[in-house]
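What follows is one structure encoded as structure tokens, with my remarks underneath.
Every protein chain except one is present and positioned as in the full complex.
Think of it as A and B in the order they're written, each chain with its own count starting at 1.
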Amino acid sequence: MAQAEPLLLMEGITKTFPGVRALRGASLRVGPGEVHAVIGQNGAGKSTMIKILTGAYRRDSGSIFFNGKPIEFHSPQAAQLAGVNTIYQEINLVPFRSVSENIFLGREPRRLGFINWSRMNAEARALLQQFDVKIDVTRPLLTYNVAIQQMVAIARAISFKSKLVIMDEPTSSLDDKEVSTLFEVIRRLKAQGVSVIFVSHRLDELYAVCDRVTVMRDGQTVTDKAIKEITKLELVALMLGKELGEVTRSGTTGFSEGTHQAEEQLLEARKLKVGHRLNDVDLDVRAGEIVGLAGLLGSGRTEVARAVFGADQLEGGQVKVDNRPVHFRSPADAIKAGIGFCSEDRKVEGIIPFMSVRENMTLALLPHLSRAGIVQKAKQQEIVEKFIKRLDIKTAGPEQKIRELSGGNQQKVLLARWLCLNPRLLLLDEPTRGIDVGAKSEIQALINELANEGLGVLMISSELEELTEGCDRVVVLRDGHSVAEIPHEGISENAIMAAMVHETAAAPGGERNTDV
Amino acid sequence: MSELKSVENTLASPTGKAPTGPARGNGLKREGLGNFLRSYGALLALLLLVIYNIIFTRNFLTTQTLNVNLTQVATIVIVATGMTLVIATGGIDLSVGSLMAISGALAPLIFLSKQGPFSDPVLGVVAAFIIPVLVAGAFGLFNGSLVTHFKIQPIIATLVLFIAGRGIAQVVTNGNLQTFRNPSFQYIGLGRPFDIPFQVILMLVIVALTAWVMRVTIFGRYVLAVGGNEAAARLSGVPVNRVKLAVYVISGILSGIAGLIVIAINSSSDANLVGQNMELDAIAAVAVGGTPLTGGRVTIFGTLIGALIIQLIRYTLLANRVPDAAALVVKAAIILVAVYIQRPRQS
Partner (left out) sequence: MATIPANAAAVPPGKSQSNTRARAASILQRQGVLIALVLLVLFGSIRYENFLSVYNISSVLRFNSMIALIALGMTFVIMTGGIDLSVGSVAALASVVAAQVSPNGLLPAVAAALLVGIFIGFLNGFIIAKLHILPFITTLAMLLAARGMALILANNTSVSASYETDFTKLGQGDLFGIDFLPIPAVIMVAAFLVGIIVINYTGFGRHVLAVGGNEEATRLMGLPVDRIKIAVYTINGALAALAGIILASQFGAGQPLEGNGWELSAIASVVVGGTLLTGGMGSVGSSLIGALLLGLIFNILNFENGRGFISLSAYWQSVIRGFFLLVVVLLQNRLARRNKT
């Protein structure tokens, strides 16, 4: 097919970091007004490719043509001025500053050398109006929710008269409604002739909004095709570097279908209340079952787990473990009662980066590993090696710093942190988020296996597939209330979605999304 | 944020294996040197200093020189050891000098008292060791509770006592110089068992004990976990607040001991001077020793070496007739160079 002159052409790009060849002759071709998906597992080289394009990294070799001319951006600023703008996954704006400042930072309209505040605010308002966002632009950015913040980031990009907007996993912290708004904005950009590079782990989204897709693997470009010409399974196979047959044989997750043998009641939570974020949540988990916790962002999922775990203090309601009322004043109390909690954000609430795999894994176990305050190293070593083997953790050894592991392996270490305590109930908050496909299905299979062995699991997930295939029951939250409990027979993506949004549902807008 | 991401990107090959094997090559060598300097730079610098002095400074290799240097460095090391623990949790303690002044002001008041229970010479001296140190520990507890219960940044929380603490010492003594001769009390600064200054032994015991505690005990692990990632530590059941309280109390207690040593050496206590600028020396020793100020990593022996380097530089310059003032400039340069070399790898 004859293609028009591409807007962006990157060819033969190589980049080596100390010890790692991140890119090995990768290429990327984006046409004008095209929405182009870039996908690949973690470590495939997507981010490096984009950072080279935007001037954050220097390439070792290869060529970049933009608008027909060879270019070399030495800084993100140079890229911006040339019309290449990036919207990063973790929204890179300044929370304390006003919306209008965030849009115009660095290019404030001036009069006699001084900032012209009224003009700046008016222009910011006008820009946001394009996307039907009507907000007070003089208020600090942090008073708005993530979706609005994302729109502000996009408005900033547009205001640079961008020819190419790069979105690095823009939907990872948006709920469905916000995602559809974002897609609408992308379509408008496209209509204005702006090209978009769209990086995402969520395959469904690519089909909803993208024209073409580039698949990367091991620092190389393996495919560049129109999205219509390729199936989801083919994409996954290309990303993993597997034959199509291997992928189709199982479902898309590592869970096996079928119920677990649910046993005695483990956790009983009634009318949980925390601030204005949780109101009236009921929840049961029995030994040996996986209970899904579904809901839009801001519906209070993470808060439920934190409240049960004693990380936040309950203001009302009752938690029973083994039919006995408990009152956990700190996570330490919950841990003593046999509960573990894998938080959503590995980096912020999970790993201790400069500690070794060994120390990270046994952190919660330490009180049991020590006598008179002294850690018994042999015992510790034994346990760590056992779990590295059991969970197939890819590490140079127990002494490797955890920060050097890939996301999936970090998550396995964090799971092992709880498993080595031999818990009876595990609270998992988005256990597979941001993890590459291979490790993801391994972790899912592990959760499944643990439940078979009698562990009770409460799993928070935004991925409907995970909920439908993995859970014995799904409890759905909305606005801090538990609004539905779907038994195993009734679990389907439609049923969950219907319960999450419901007709009268108000999106959690306005409120800050606390579990982003 | 970006740090970890790029680490993921650069280090995690698709199989998740850490990059090993032939792919490294040249980069490895360069990194190897960097790593070596990061790990042993301070020790190397100390060795170079010693060698320089052996060659160029007269009478360097004598026990007297050794004793002079060790005696002078002992208080810094003792305070810096506590500071290392505080810094390992991601905090800082600016109040150490003021706490030294308080303990230094209290001790003479106790053993010089003419009436009351402490007029008894034995009891007086025992109390003069215990009470000031406990008081300093209590002020450490105050620092710690500001940091934990009131969630005030450590630098501000300890700034309060930095300002007020010396004032308290001055008020207690009315700003007067207290002079005394009390051999049993002054043993802590002037005693010489086995011909080794007592405070040097004390210093070594404290350093060894702390290093041991950090290495093998659950408390040591907790300190590093709190400094490395407080939220994660809390969710893993680590008693974060108690750990933090403990390090500030330890820092206070060690400052109190250092205050006693200083006044014992001087045979006098001047609340205006005891422990002045000690926070700077202690922080400098910690930083030169290779403990990053961002918390989560720690080297107690590094701190000892850091303090020795700073001390030896001063001695070297003085022995070579460079004025004390110029020594300050050199000290500054050493701190910067040491921290620059040992700074964590940029990603």
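Convention: contacts are C-beta pairs under 8 Å (C-beta built on N, C-alpha and C of every residue); 3 or more make two chains touch, one makes a residue touch a chain.
In this text, all values refer to a predicted model and were calculated from it rather than measured experimentally.
Although it is not drawn here, the omitted chain touches the following shown chains in the complete assembly: A, B. Only one of the listed residues, A:Val133, A:Leu427 or A:Ala499, touches the absent chain: A:Val133.
Contact with the chain that does not appear here is found for just one residue of B:Leu48, B:Leu61, B:Ile130 or B:Ile163, B:Ile163. The chain omitted from view is touched by exactly one of B:Ile51, B:Ile130, B:Ala208 or B:Ala326, namely B:Ala326. Of the listed positions A:Ser27, A:Thr86, A:Gln444 or A:Ser482, the one in contact with the omitted chain in the full complex is A:Thr86. Considering the complete assembly, subunit B touches the hidden chain via residues 1-2, 92, 94, 146, 150-153, 155-157, 159-168, 170-171, 174-175, 280, 283-284, 287, 293-294, 323-329, 331-333, 335-336, 339-340, 343, 346.
Touching the omitted chain from subunit A are residues 56, 75-78, 80-81, 86, 88, 92-97, 101, 105-106, 108, 110, 113-115, 117, 131-136, 139, 143, 145, 147-148, 151, 156, 177-178, 180-181, 183-184, 275-276, 506-507, 509-511.
In this section, only the chains that are shown with their structure count from here on.
Looking at the complex, you find that subunit B touches subunit A at residues 1, 4-20, 23-24, 27-28, 30-31, 216-219, 221-222, 224-225, 228-229, 231-239, 296-297.
Considering their complex, residues 16-22, 41-45, 47-48, 90, 217-218, 309, 311, 330-332, 334-336, 341, 343, 347-355, 359, 363-364, 366-367, 369-370, 373-375, 377, 394-396, 400, 403-409, 417, 436, 439 of subunit A touch subunit B.
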